[in-house]
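Take this structure first; my questions come after.
Every protein chain of the complex appears in place save one, which is left out.
By letter and in written order, the chains are A and B; residue numbering begins at 1 in each of them.
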Amino acid sequence: MRSTFRALAVSGLLGLAATQAPAQTLTMAVGAPVTSLDPHYHQLSPNNAAASMIFSRLVETDDRARSVPGLAESWRAVEPTVWEFKLRAGVRFHNGREFTAEDVAYTLARVPNVPNSPASFTVFVRPIVRVEVVDPLTIRLHTRTPYPLLPMDMTNIYILDRETHEGGSTERFNSGELAVGTGPFRVVRHANGDRIELERNDQYFGDRPAFQRVNYRMITNDAARTAALMAGDVDVIDQVPTADLSRMRNDSRLALYETTGLRLIFLWTDHSREDATPFVTDNDGRPMARNPLKDIRVRRALSMAIDRPNMVGRVMEGAATATGQFLAEGVTSHIPGYPVPRFDPDGARRLLAEAGFPQGFRITLHGPNDRYPNDARIIQAVGQMWTRIGVRTTVEALTWPTYIGRAGRAEFSSFLMGWGMNPDGSHPLRNLIACPNRDTGLGASNRGRYCNAELDRGLEESSQMLDEEARQTRLIELERMALDDVALIPLHIQTNIWAARRGFAVTPRADELTRAQDVRPASAPAAAR
Amino acid sequence: MSDVTVNEVPVVAKVVKEETPFRRFVSEFFASKIATGGLIVFGIIALLAILAPWITPQNPYDLAQLDIMDGRLEPGSVGGSGMTHWLGTDDQGRDMLSGIIYGLRISLTVGVGSAFIASLVGASLGLLAAYGGGRTDSVIMRLVDLQLSFPTILAALMILAFLGKGIGNVVIALVIVEWAYYARTVRGSALVERRREYIEAAQCLALPTRRILFRHLLPNCLPPLIVVGTIQVARAIALEATLSFLGLGVPITEPSLGLLIANGYEYMLSGKYWISFYPGIALLVTIVSINLMGDHLRDVLNPRLKK
Partner (left out) sequence: MTVYLLRRLLQALLVMLAMSVIVFVGVYAIGDPVEILISPDADQIERERAIKALGLDLPLWQQYLTFLTRAVQGDLGRSFVFNEPALQLILQKMPATLELAVGATFMAVLIGLPLGLYAGLKPDSVGSKAIMAGSILGFSLPTFWVGLMLIMVFAVQLGWLPSTGRGETAEFLGLRWSFLTRDGLAHLILPAINLSLFKISLVVRLTRSGVRETMLMDYVKFARAKGLSPARVTYVHVFKNILIPVVTVVGLELGSTIAFSVVTESVFAWPGMGKLIIDSINVLDRPVIVAYLMIIVLMFIIINLAVDLLYSTLDPRVRLEGKS
């Protein structure tokens, strides 16, 4: 039987049609569905990917998530609380209307007022107290306090046309009628949750896309997406399942394009409870009087017990980088030289004994089973490793809707999370590490309820530092402070992987966006002006 | 006509001696070699499942016994602990042979358990509806409609989202979604049977309702019930697999056959067939053996084939 299967697999390889010359149409399949073509309706990666094919931003981001000029050619802080953007001249929307500073002002006003938005972009415009149109190609944004992050926030806002979009509803965007931007592609047809058909915008101000027509399909089932690529029905897929990587790497008819991403996979431990935490018991199953996870030695032991390199190799099939910090090397706020915690089960046992748990304890590790690549496998592997140092671990994997609700109510003692970062360290620090506080808006995703007043003060200071170099130094100090205290247990940073049929090349992006303008015929030079 | 004939009328004709119904039933059942074969295979499977903790080389639920370094070994490989994995290992380093035997245990518990409970509930309500008629019938059948109008898989999905994962919860969900099939089937045939002379005769004799229901009506509604029951055991096992595939069935640390298949399915395209293939075979053999028995049972119990 085994040989039969081998034969099947081999004939499968041969069954792939010989690569044809790159056609004028590109068919790509993405794993996550685009839910709306209204660029301000739902802040969601797949929607952002679709929006960045159709619309443009004042500040664009390159494949390494660095800010680069977009609709704004340059920007600077003319005063501590005033940012001035110089706009690109001669840009036109798909319907021929000219782009001016008025359109930017209109867009900034629309963002907080999209009806029924489940996840709006308001956060990015809230610091702006006044918008001043200086001339058609100059706009000034006033903030209450010095705000160094404004240009970065602008990388999230897609610019609309006042005349075209005034009063336009999300529905009319979805139907394609109002999906009119300044981006490299225009919408031909949009079938919700199924496909977007696009056509090249020859008036686009940036690099000219390589393909005339694009069929952007959504195939959420991993195996089906891979099969579609192997059957030649699509040319490019994203979110390549790690299970298929080893085979694809050896397949000369396919090529993989990968880059280290910005998504950190990590474990939270319960910081909020001093006394018993719900899923930790002693070895006889009785609740414990105090929460062992509040002891830094225990947290360190749990971190040291994890064999990260092997987990990356075995569970992630190499599609990740083991890490001990928030951001990957080469990204703005990466801490140079900060080590990946060494795998040391004996040291971990010693630390546990020092903390008063020579016999360990019992714990339930929770995680989702349908959210991140191999999520359920990761927690099982961690469970194995923790059990080896005497922390007998039960693993429970839940579906995301149930899981995230319970995690939000702090019902777990230890649990897995993923977080897509901005390259700027303020992003993870403000959202994950800062004390949860409604009024400042900090710590909104701090589900471990970690709280460190000194760190919060430092963060507050850094948020007004306009000297970029000094600010980065400060941020790196703060990151170090959080990590030294094991506020969370970092595991790995995911690698973003695209697979293409031979003849197609993809520029892999750190921000996980899958866009048609990043695909070109493999033989052609990188970018034709 | 050879003697391997399944469930044929001549077989029945051979029975001349006056026997108790049960003995006749047993002897008729064993008259078919295929059904007997099915029973033997099923017996072996059930035995394996029951004896799992004593016969498997590894306890696949104990994380301490698994080593991720042994992950995805080919069948016949020797793992780090010196153990030979005859059917390979899965991604967590779980011995597939042990995993399958334990998986059988869970699949059988879920499939047989849920079908049994659901048939008890369903058949009683179906009989009641058919015999009671009027308001009783209408209330029960609207309940059935309500149940049947809730798509099986979605209902199970919602119930499990409510209850959370777990073997007991899967059984509960399956009973809730499947009782209506039995009720509808039993009511359908009881509706026809009710008008027959023997029921009228029983009524004339003023036998108690319960006796008429269970001694006269039920046996005659049994054949379709058993066909449905057979289908539903198989279906319950497959449904459990599908739920596990969608991430809502049994917990990943205690995999059923379905979950093992779902888990290995990701590796099918990359040629690591054994993770999904062997559990698939085990599932297939189990269901086929159940169906072979059910098929024959149905013929044995069918009064209309005995005229």
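Everything that follows uses one rule, which is that contacts are C-beta pairs under 8 Å (C-beta built on N, C-alpha and C of every residue); 3 or more make two chains touch, one makes a residue touch a chain.
Predicted model, so just to flag it, every value in this text is computed and none were measured.
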Given B:262, B:275 or B:297, the one touching the chain that is not displayed: B:262
Selected residue (touches chain absent from view) among B:166, B:188 or B:219: B:188
Contact residue for the chain not shown (choose from B:69, B:117, B:153 or B:202): B:153
Sole residue of A:170, A:374 or A:517 that reaches the chain not shown, by the stated touch rule: A:170
Residue ranges of chain B at the interface with the undisplayed chain: 1-2, 5-6, 8-9, 133-134, 137-138, 142, 145-146, 148-154, 157-158, 161-162, 184, 188, 191-192, 195, 227, 231, 234-235, 238, 241-242, 245-246, 258, 261-262, 265, 268-269, 276, 280, 283-284, 287-288, 291-292, 295, 298, 302, 304-305, 307
Chain not shown, touching residues in chain A: 8, 11-12, 15, 17, 29, 33, 35-36, 38, 41-44, 115-120, 122-123, 169-171, 174, 191-195, 217-221, 223-225, 227-228, 230-233, 370, 399-402, 404-405, 408, 419-420, 427, 431, 436-438, 441-442, 444-445
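Following the convention adopted for this analysis, only the chains that are shown with their structure count from here on.
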Centre distance in Å when chain A and chain B are each reduced to the mean of their C-alpha atoms: 44
Residue ranges of chain B in contact with chain A within the complex: 63-64, 66-69, 71, 75, 91-92, 161, 164-165, 247-248, 251-253, 265-274, 277
Touching residues (chain side chain A, partner chain B) in the complex: 1-2, 5-6, 9, 222-223, 226-227, 230, 241, 243-247, 310-311, 314-315, 369-370, 376-377, 380-381, 383-384, 387-388, 392-399, 401-402
